[in-house]
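Heads up: the structure comes next, in structure tokens.
Removed from the display is one protein chain of the complex; every other protein chain stays in position.
On to subunit A.
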Amino acid sequence: MEKFENVSGVAAPMPLINIDTDMIIPKQFLKTIKRSGLGANLFDEMRFDDNGNEIEDFVLNKPAYRKAEIIVAGDNFGCGSSREHAPWALRDFGIKVIVSTSFADIFYNNSFKNGILPIVLPKEQVAVLMEDAERGENARISVDLENQTISATDGTEFKFEVDSFKKHCLLNGLDDIGLTMQKVQSIDSFEEKYKKSAPWV
């Protein structure tokens, strides 16, 4: 995984609540056996009409947001299916940060494993950033993961929380499996004891 660098860029406003992973990447694109190339179909049914033409007023089709690196979203972003195709599609499109008041659990975890930082902020702070995002290219939002801050265009800075292990992995582009493999002795000894106490498993 690539290391997560600080981001400063245009943010796309998506105030709709409960944006689910079926919206982010509809099922017809789950038939791939690869992780790459899904950005072309990100938000497919909201972004394109039946003939594959762009729907003009969808936010990511507007000139200001075509290269957005941040999404400021309504509550409960990423709910529904566990499909990791959702963060694959977002990252492939170029999204590195998503801000919301809340994220669905599985989507939240999947994001970190793909170089995307989901940031949870209180409602009032999301509202400030949403307003910024609505100003398009006239506004830039900056994210500093090391210091756990996100800044609005006028410099107002908000602190955010992030799990220390997840932050460490994101900043250093670390592979979870490699890290766990270093603890293989713990797994071995757990398994040995467990086999005795629960032989039917």
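Convention: contacts are C-beta pairs under 8 Å (C-beta built on N, C-alpha and C of every residue); 3 or more make two chains touch, one makes a residue touch a chain; residues count from 1.
Methods note: contacts and distances are computed from a predicted model.
Choosing from "ABC transporter permease", "Cytochrome c1", "3-isopropylmalate dehydratase large subunit" or "ATP synthase subunit a", the protein name stored in UniProt for the chain missing from the display reads "3-isopropylmalate dehydratase large subunit". Considering the whole complex, the residue from A:Val10, A:Leu42, A:Val59 or A:Cys79 that touches the absent chain is A:Cys79. When the whole complex is considered, the residue among A:Ile106, A:Val128 or A:Leu171 that touches the unshown chain is A:Ile106.
Within the set A:Asn18, A:Asn61 or A:Thr153, the residue that contacts the chain not displayed is A:Asn18. Interface with the hidden chain, as seen from subunit A, comprises residues 15-18, 20, 22-23, 26-28, 30-35, 45, 50, 74-76, 79-84, 87, 102-106, 109-110, 113-114, 163-165, 176-177, 180-181, 183-184, 186-187, 190-191, 194, 197-201.
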